[in-house]
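Before we start, here is the structure in question, set down as structure tokens.
Apart from one protein chain that is not included, each protein chain of the complex appears where it belongs.
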Amino acid sequence: MEKIINKRNIILALVVFAIFFPFVTQNDYFIHIMTLSFIWMIGVYGLNLLAGYTGYLSLAHAGFFAVGAYSLGILTVKAQMNFWLAFVLALIITSVLGFLIGLIALRTKEHFFAIYTLCVGYILYLVIDKWDSLTEGVRGLIGIPAPGNIGPISFETPLSQYYLVLAILLVVILIVYRIVHSLTGRTYIAIRNSENLAQTIGISTMKNKLEAFVLSTFFAGLSGALYASFVRFIGPDIGNIVITFDLLTYLLIGGIGTLSGPIVGTVLVVWISQQLQFLQDYRMLIFGPILTLLVIFYPRGIAGSISGWKAKRAERKLAKAQMDERFSQNSISAENQVKEG
Amino acid sequence: MEILIQQLFNGLTIGSVYALVALGLTLVYGILHIPNFAHGALYMMGGYITLMMMVQYGLHYWLAILVSVIVVGLIGVLMERLVFYPLRHAPPIHDKIAAIGILLFLEAFAQYVWGADYHTMPTPYGQVVQLFGLTFTMQRMLIIIAAIAVMVLLFLFLKKTYTGASIIAMSQDRDGANLVGINTNRVAMLTFLISGGLAAIASSLAAPINLVFPGMGQLVILKAFVIIILGGMGSIPGAIIGGYILGFSESLGATYISNDYKDLIAFILLVIILSVKPTGLFAKGGH
Amino acid sequence: MFLETKNLTKKFGGLTAVHNVDFTIEKGKINAIIGPNGAGKSTFFNLISGFHPPSSGSIILKGQDITNMPPNKIAEMGIARTFQTTNLFEQSTVLDNVVVGHRLRTRSNLLDAILRTKRLRREEDQCHEKALEVIRFTGLEKVAGKLVGSLTQEEKKRTAFALALATEPEIIFLDEPAAGVNPDETEGLAELMNKMVDSGITVCLIEHKMQMIMKLADKIMVLNYGEKIAEGTAEEIQNNPAVIKAYLGGSAIA
Amino acid sequence: MLKLQDVSVKYGSFTAVHNVNLEVSPGQIVVLLGANGAGKSTIFKTISGLNKASSGSIEFEGETLNKRSPDKIVQSGIVQCAEGRKLFPSMTVEENLKMGAYVRRKNKKGVKESMKHVFDLFPILEEKQDDMAGQLSGGQQQMLAIGRALMAKPKLMLLDEPSIGLAPLIVEQMFEVIKTINREGTTILLAEQNANAALRIADKGYVFENGEVVLEGTSEELFANDEIKKAYIGA
Partner (left out) sequence: ACNSSEKTDTGGTDSKAVPGEGTINIGYTGPLSGPAAFYGERTLNGVQMAAEEINKAGGVEVNGKKYKLNIVSLDDKYLPNEAGGNAKRLMQENKTPIIFTPHSGGVAAMQVFNQQEKFIIGAYTSEPKVTEGGNKLTVRIPPRYDGYLEPFTNYSMEKFGKKIAFLPTASQYGKDWAEKLQPHWEEAGGEVVYNSSIDFAKDTDFFTIITNALKEKPDVLFIGGPSEPTAKVAKQARELGFKGGFIVMDQAKFDEMKKVTGSYDVLNGAIGVMPLVNSDSPGIPEFVKNYRAKYNEDPGSEAGLNYIAMYVFAEAIKAAGSVDDPEKIMSHMQDGLDNLPEDKKVYVIPKIDPNGGFEAELIVAAIEDGEVVPIKAD
């Protein structure tokens, strides 16, 4: 019980901090970076749901991110559509595309899936790059509008955009939290652990994988659409594999398969790479090794390491408290079913 | 007709380079069971070292390549020791990210040492040979012949020698290899040595027909991944055949379908193949 | 007839692993399959549970043809199985392993999860109840909170049973449940199988431990090179010369 | 020949083997008995160098093995046929056997002879010599694993539950084979659950419980022991 209250408090504290952050810094640039980080986080949560919980590493996510962004961009700039209508359509387009691709991609497994999606991502990128008449090709789409007003609230200023993105992020986290802690989440994790076994206990693996895949691309598309309306210019490069690697880096450093990993990782990496700006052309000389070292020494990511450490402590405690005693009271809770932070 | 033959030759040239790169990648995949994203960076390092040996130390082309093979091979070994070995029990995603870290580092390193601009690699085989109205440059012939020679040697090594077989054995069961007395650490290092060496040969052969620059590895690495998937990961004949399939599909695709979309052709080919055969063309048996 | 196979055949390339096997399983009994290594026993299981599509022949459950159903559908039909090499979610606790076992009997979906509907909560409790029930049934109370990876072989076998039982099967297929388990513990597992039958579940097992089989099985089928060479009660099998020659060897019971 | 003194092995903070003393003399068959999880495989892995002992010493023919790498240990003549077999699944049966002779690879003729010897012991392997190891049935794989270990012509062979998953007829043959191998000069350390069969061919046995040796003695002594009878041989 105590643990849960603690956890709640931490989350609450983080939320409160996020809400008051703009007042604390008053620094436009920090707000800008933070907003971007929130946007990335949404994409990272998408990746986490698939790679972290279902065990399928997709390298196509920059592609879906770009599809979300370009759908919004094209619908608003070229078709002059109402922002929110375009926004919803962009999400639908990404998810439908995700569904179709998932249908084929999920026939492959493990590394094949990773490389298959790598290629899918590259194809999405190439199509955006080459299909000038629709996407403006390398020129990019200029002049994407900021989010339209919702009633009296407008989203023209950086601050209002910050809060909009934050609100959406919180909803995403809540959704992911609930999924992970539900039977559906257990089902995903079962697939991650052993797909064969999952099948023999009657789980329709294809249906569940597809569900996770579509949801994951949905988040990528959401992230992309928000990005487009925040940066308001997009070029084909946002669909490049490099962006997938970035998302993956955030996830891994934060802790894959954990709930707080995406937040921790994104903030940390974005912050580090901003700090290394002074090194200019040579910053990758430092960043590369840092990345590698972190992966070696914190293989479960920051969040994973912390929760691992906690789990160890809890296990020791548990060993003392007689397991069977608790059993007779029918109270083995599903507490540590999902290893997370 | 002439065009067709010229393009087949072009496809053969570029396919040879692809095959060499893919071979190195597939070997390491076999041992590590991860796609080594840093392989492209090794390719790039190979180009620079050969270039430096030739330009700065005045070595002959072949000698320069030899030095490059050794140095890049050693970089590969270092990579194995410092990064992949400590990560051998970690889940596969970790190796991927670590490899990306190495990739970022090596590219920045090359830029730091040699600058960000393009370099030209001289070659003693600049001659152009015209035969039946077709153009063969010596360098291109060299690429094809040398690549095939390297591949035959590698094949013999793996199939006919115990040391070679130990690489294959280890790729299938690391503990098992240990139990029959194979020094698995040494084999892992050896594999990286060969893999790096292959990358260096590939780039040293290909650089005279293109350029040497920090991002040159990216030209081939993504395609190398397409190839090893196409060929079934870890499969050596698969990598070679896949390399040529891609080479030909690019040169013929550019000629008879569309130049702008020729990259797309290769990737779509792959997607179709994997859709039909989810484990690649040459996936080996077993469960 | 509860479950029957007709002319069931499986070919791997040139090799016929299972060849024209007709077998009937009677409800509420312990059925056993024995045979030399490579006889096709595990393959036979794989065919019934939908892991491999048969090359020809059919599988009929309670009059319904289930021959080409996917594994998950077959599980829903009430067929559960365990694997020869213990196949479990090693990184989770016993309890967590078993909880998902009941997932196939629940209906809640993604939307339920996101909205945390009543149905989801009810079904979560239901899965939990079921898990506790089968854990008790299999006698795993003491290790319910441990990671499966850290269990002993026997406990893993029991966990595999529990997981299979959580799917509420009518029939359960066990592939060498006692392999790697010492005689003392083998007894315990045999008892457990008897308990399953008593609670109405039909059991079908592959085993090399003759002592156990002969005591336990109501009906035995012997496979050799993919073909059925004998079928009958323990006594009949033990005295069948073909079986002795192909499988049991001189000192029939070791 | 082999001597373990106060050997302990840990997995993380968990001590799987605790202060074990054990001795094998040349030409013997020594059996380790014990329930699942008693620590038999752990001992084997430690002797083979796959695990490191956290304390104690392991000596083979007077030299300490503690610091030696697994491949060096194989070279000095200790070969293990491990639990889980650890075959090369996408290599053919023949190639697997060949790899078994890795430490003797220089001696081409010897390798050929050993191969023939193995085929004599397990004719099925000859029949399947061009098949991938991964496609064999469980029992066939077990035979291959033993065959592969034999290819190294070990002085000391560690057999970790060789009868697991084998048909009775084969188990019987297997123990015959073990006896034969032993007679031909290979010392054998065997882990078994099948105490009955194992003690019949063994000279000496150790009984493990929870990572400790709780009992040791000659086969006759152990056979006569009621506890053993009850726990491992079955009534």
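Going in written order, the chains are labelled A, B, C and D, and every chain counts its residues from 1.
Everything that follows uses one rule, which is that contacts are C-beta pairs under 8 Å (C-beta built on N, C-alpha and C of every residue); 3 or more make two chains touch, one makes a residue touch a chain.
Everything quoted here is computed from the prediction, not taken from an experiment.
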Chain not shown, its touching partners among those shown: A, B
Absent-chain contact - pick from B:93, B:108 or B:165: B:108
Options A:61, A:111, A:192 or A:283, residue touching the unrepresented chain: A:283
Positions on chain B contacted by the hidden chain, ascending: 3, 6-7, 10-11, 13-14, 17-18, 107-108, 111, 115-120, 128, 130, 135, 137, 140, 206, 209-211, 213-215, 218-220, 223, 250-251, 254-255, 259-260, 263
Where the unshown chain meets chain A, residue by residue: 25, 27-30, 32-33, 36, 132, 137-140, 142-143, 227, 231-235, 237-238, 271, 274-275, 277-284
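Note that in this section only the chains that are shown with their structure count from here on.
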Junction residues of chain A - those touching two or more other chains: none
Sequence positions of chain B contacting 2 or more other chains: none
Graph class of chain-chain contacts, one of line, ring, star, complete, other: ring
Interchain contacts (touch definition) - all pairs: A-B, A-C, B-D, C-D
Sites on chain D touched by chain C in the complex: 14, 35-37, 124, 135-140, 142-143, 161, 164-173, 193-197, 230-234
Chain C residues within the chain D interface of the complex: 12, 34-39, 42, 84, 150-154, 176, 179-187, 208, 210-211, 246-251, 253-254
Contact footprint of chain C on chain A as seen in their complex: 175, 178-179, 182-187, 189-190, 193-194, 196-205, 211, 215, 318, 323-324, 327, 330, 332, 334, 336-337, 339
